[in-house]
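Please see the structure below; I have some questions.
Here the complex is missing a single protein chain, while all its other protein chains stay put.
Letters A, B and C mark the chains as written, and numbering starts fresh at 1 in each.
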Amino acid sequence: MAGSTYGTIFKITTWGESHGKALGVVIDGCPSGLALCEADIQVYLDRRKPGQSRISTPRKEDDAVEILSGVFEGRTTGTPISLLVKNTSQRSADYSEIASYYRPGHADYTFDKKYGFRDYRGGGRSSGRETIGRVAAGAVAAKLLKEMGITVTAYTRSIGPIEADMSAFDKDTILSTPTAMPDIQASALAENYLKEIMSQSDSCGGIIECIIEGLPAGIGDPVFEKLDANLGKALLSIGAVKAVEIGDGIQVSKARGSENNDAFRMDGNRVIKSTNHAGGILGGISDGSPILLRAHIKPTPSIFRPQNTVNQNKEEISIQIKGRHDPVILPRAVVVMESMAAITILDALLINMSAKAENVISFYKS
Amino acid sequence: MAGSTYGTIFKITTWGESHGKALGVVIDGCPSGLALCEADIQVYLDRRKPGQSRISTPRKEDDAVEILSGVFEGRTTGTPISLLVKNTSQRSADYSEIASYYRPGHADYTFDKKYGFRDYRGGGRSSGRETIGRVAAGAVAAKLLKEMGITVTAYTRSIGPIEADMSAFDKDTILSTPTAMPDIQASALAENYLKEIMSQSDSCGGIIECIIEGLPAGIGDPVFEKLDANLGKALLSIGAVKAVEIGDGIQVSKARGSENNDAFRMDGNRVIKSTNHAGGILGGISDGSPILLRAHIKPTPSIFRPQNTVNQNKEEISIQIKGRHDPVILPRAVVVMESMAAITILDALLINMSAKAENVISFYKS
Amino acid sequence: MAGSTYGTIFKITTWGESHGKALGVVIDGCPSGLALCEADIQVYLDRRKPGQSRISTPRKEDDAVEILSGVFEGRTTGTPISLLVKNTSQRSADYSEIASYYRPGHADYTFDKKYGFRDYRGGGRSSGRETIGRVAAGAVAAKLLKEMGITVTAYTRSIGPIEADMSAFDKDTILSTPTAMPDIQASALAENYLKEIMSQSDSCGGIIECIIEGLPAGIGDPVFEKLDANLGKALLSIGAVKAVEIGDGIQVSKARGSENNDAFRMDGNRVIKSTNHAGGILGGISDGSPILLRAHIKPTPSIFRPQNTVNQNKEEISIQIKGRHDPVILPRAVVVMESMAAITILDALLINMSAKAENVISFYKS
Partner (left out) sequence: MAGSTYGTIFKITTWGESHGKALGVVIDGCPSGLALCEADIQVYLDRRKPGQSRISTPRKEDDAVEILSGVFEGRTTGTPISLLVKNTSQRSADYSEIASYYRPGHADYTFDKKYGFRDYRGGGRSSGRETIGRVAAGAVAAKLLKEMGITVTAYTRSIGPIEADMSAFDKDTILSTPTAMPDIQASALAENYLKEIMSQSDSCGGIIECIIEGLPAGIGDPVFEKLDANLGKALLSIGAVKAVEIGDGIQVSKARGSENNDAFRMDGNRVIKSTNHAGGILGGISDGSPILLRAHIKPTPSIFRPQNTVNQNKEEISIQIKGRHDPVILPRAVVVMESMAAITILDALLINMSAKAENVISFYKS
């Protein structure tokens, strides 16, 4: 099991290596009749595209998506949607050296142990380019969610020590700053910080947050398919994520019940919560408040300093990585997180349609 | 989909409500020939049993497990193992009142929204008693892991502000302290803290850590079935867990690449890492170092103070919860976390057996 | 993977051996709010119960079902429904001998090869008693289908050379004849035939047919999850079924396109087919006509004549099987087939609810 299929009803299968011919995704189970064209997907892919600013790798990749199946006369047909992005800017020569040794912080060693050998060019399947398929599928999921009034918004909360001021939160800023921060001033500070980091041949990490708004109460399943468990898996499946928080997250371990419980109250005829420490999920099921997620991203492991490691001959060596690498992956990872959240939420919504017998009966009696 | 099935090859299905006739689990896909008796499982269930100390609910439950199938002449047969625990100590009368309103921090409201009504007695399926099936299955998984030299050890790292001193770490202490802390002095302090919390009719949270030792490199699958993604899901599926960390966890977002990368080096003929910031997983695949997990647990939502909420008639009311509740769930949740980790690791090991063609061919040629 | 879980949304997990303590099933994903009591299930189990006539084994088993979870105040809660049937009439002594050798036509040899050893008592997991869980779950599925106006009716079409005359078809007769034939005269002939077979210490097979009525068009999925593919799997998973036909079945290989095609025509405002050679399924999706299925059942392998076989010491021996066995399993297998069809159809209906984007959007917008 190579683990490249995700979802129960809205099921995606991604494929492709960093330096192979192409990368892509097959979306199986997308409901029929959704208006869809390549531009809907391209706008998402462009957000993860490299070469967009000084703080991202200077590699230029078009990452132009092609719809190969599943859309007819501008609408999804209900059958598999195959999306393909050709690789065009690969300089495999940059990587020939890494064939022989294990880069610290990368999956070179573990792939070799698992599979006996690996496609070492650009990290192969463990490259960040693997997320192209996720983002292409996420664009489709997000489009259908939007039709239901549900939005998924991710942004960079912090880069290294520089944190966005949430009182300055501005959604549009996320798309216009090179950091994907929602606070233009913090973004400028973060850019300066990154320049400093780069001048030291180093890299850094940060925090991405994600808000899901408009989701009705009742979505998610008890026990193992809890909505937060699935969202957590979705985010932790993104390379470099080392911690995930829901709602108050790590703060709950220091809180008291009297502080952490969210009181219910009425808002007109609607049951709401006075606070949202829970982050919109109770017992694994959405409660109608916004879903709040936070992911901690590790620093880019490809740094340009000398590092100690071993090679395939089991010799200890010192290496210096070359090539083109982001000093921080967050700006481009924001849309990956948004995509994984959208796919997970949509799947939970589709599964939930049969939760009540009365809905099932009325669906088929009408 | 009620979400009560977990795993791909080692697949468990749990069932049962807090105040129903019984709870249990069916384990499908346990390899044949493993020596197994009820005592193997009972010792795990006893660790989550209530009524064991002053800081746990005074409910007395025997939680005696019965093996109904899948074991013959003392060994697993390879067919489903059905495990059953009868409910004996239920006082449903305590709960009749909560039928009409939604307790803050509980799943009453979300179950009602999802299913139209709910078994309100003791929280029904969203009760902590749901974890009985997980722990019974975890005992079986852990037994097989042990035969492979793999151990899973969870413990309470902190309760509220009281943290165990890891330099005082003692494995045996975990089972002997009422807090499941590995540090006898911190445990005593935590007990005092809990008494204070209880005297204030309040509750608190804490941190559980889990170490998996002896796991070979190469386990877990790329992309969506990353070992950390699945372990994260496993832990987040436990009620009350609001954040999960792998290795350095939340600290990575503040770290630099030069600090966070673990250098590879040789230990005799074995490739090892000089440090373990990664927590034993690179690219979603185990790297041979211990796996390090951390879960943040929210305070018990059942507190004995007056709280504001609404009832099913959409009236705002003030309530005061009665019954028997733990002021902190960590001591009993430690074995649940251990169980979920064991099940997840075992399943990944079984799936991994067919990763290499040469292993498949030699398995069937011999 | 022991293979005891079936279904995607309406998911059942069966467990239990012929001579173990009990057998049962966990139904996960049953929609909430369905009225359900033990009597609803018992009536199905009673149809597969042995000891009901001279042509069935004289073993008396009560097979009384107990609902352990998932039903509250007479309705399903949406959480797992655990159903248990205790074993009461086991005479394991009858089977001690078969521990050492492989009965022809049984799974003794293949279980030993797969698992290294087996629970030999009464066939263990490969016994016909394994179907108790299927039938209990089938009763629940059939009840929900009935609320949607969908019925599943199976019956014995033939026993050995004796075939029911379909022009004499009478639904009530199925439940009243000992053969489960819908034709009282053929049933009498079949009883005589079976007596003759029994007097010769032999056994025989036959054909079971199944009609599903009231299913709307559009159910089932293209490619691998075709409705006929899943129904075929459902039936072939019943021990002793060696062939499955849909609609005209084996006759299509001799037919011409001009004969086999079903013309569409109008019936008032409704599209219907003039004929139903297809058996209600086109391209794997229901077409609104009745679904027609046929299963060929092999003769009971337990016969009382001397047979050649080998034992575990790899010695060729002659054996004579003892114990209590049906000369034909069809009368009791009819309800098993009905159950598997009901479970499969219900699951397909639940999955289908999200096929169209417009239905998904309107479901969540209302």
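FYI, contacts are C-beta pairs under 8 Å (C-beta built on N, C-alpha and C of every residue); 3 or more make two chains touch, one makes a residue touch a chain.
Every value quoted in this text rests on a predicted model; they were computed, and no experiment measured them.
Chemist: With the missing chain put back, one of C:E191, C:D248 or C:E338 would touch it. Which one?
Modeler: C:D248
Chemist: Which listed residue, C:V26, C:I174 or C:A278, touches the chain dropped from view?
Modeler: Residue touching the chain left out of view: C:A278.
Chemist: Decide which residue listed in C:V71, C:A107 or C:I211 touches the omitted chain of the complex.
Modeler: Considering the complete complex, C:A107 is the one touching the chain left out.
Chemist: Going by the touch rule given at the top, which residues of chain C touch the chain that is not shown?
Modeler: 1-6, 8, 14, 102, 104-107, 109-111, 113-116, 125-126, 130, 158, 160-161, 197, 202-207, 216-226, 228-230, 232-234, 236-237, 239, 242-266, 269, 271, 274, 278-279, 281-288, 296-303, 305, 307-310, 314-316, 351-352, 354-356, 358
Chemist: Which parts of chain B are in contact with the chain that was left out?
Modeler: Residues touching the hidden chain, for chain B, are 8-9, 29, 31-34, 76, 78-79, 144, 147-149, 216, 222, 349-351, 353-361, 363-365.
Chemist: Go through chain A and note every residue touching the omitted chain.
Modeler: Against the missing chain, chain A presents residues 1-5, 8-9, 11, 13-17, 20-24, 26, 28-30, 32-33, 66-70, 72, 75, 77-82, 84, 114-119, 124-125.
Just so it is clear, only the chains that are shown with their structure count from here on.
Chemist: Which chain wins if you rank chains by how close their C-alpha centre is to the centre of all protein C-alpha atoms?
Modeler: B
Chemist: Calculate how many whole Å lie between the centre of chain A and the centre of chain C, each centre taken as the average of the chain's C-alpha atoms.
Modeler: About 44 Å separates the centre of chain A from that of chain C.
Chemist: Taking the mean of the CA coordinates per chain, how far is chain B from chain C in Å?
Modeler: Averaging C-alpha atoms per chain gives centres 38 Å apart.
Chemist: From the C-alpha centre of chain A to that of chain B, how far is it in Å?
Modeler: Inter-chain centre distance comes to 26 Å.
Chemist: Counting only residues that touch at least two other chains, what does the list for chain A look like?
Modeler: In chain A, residues 8, 216, 222, 351, 354-356, 358 touch at least two other chains, as defined above.
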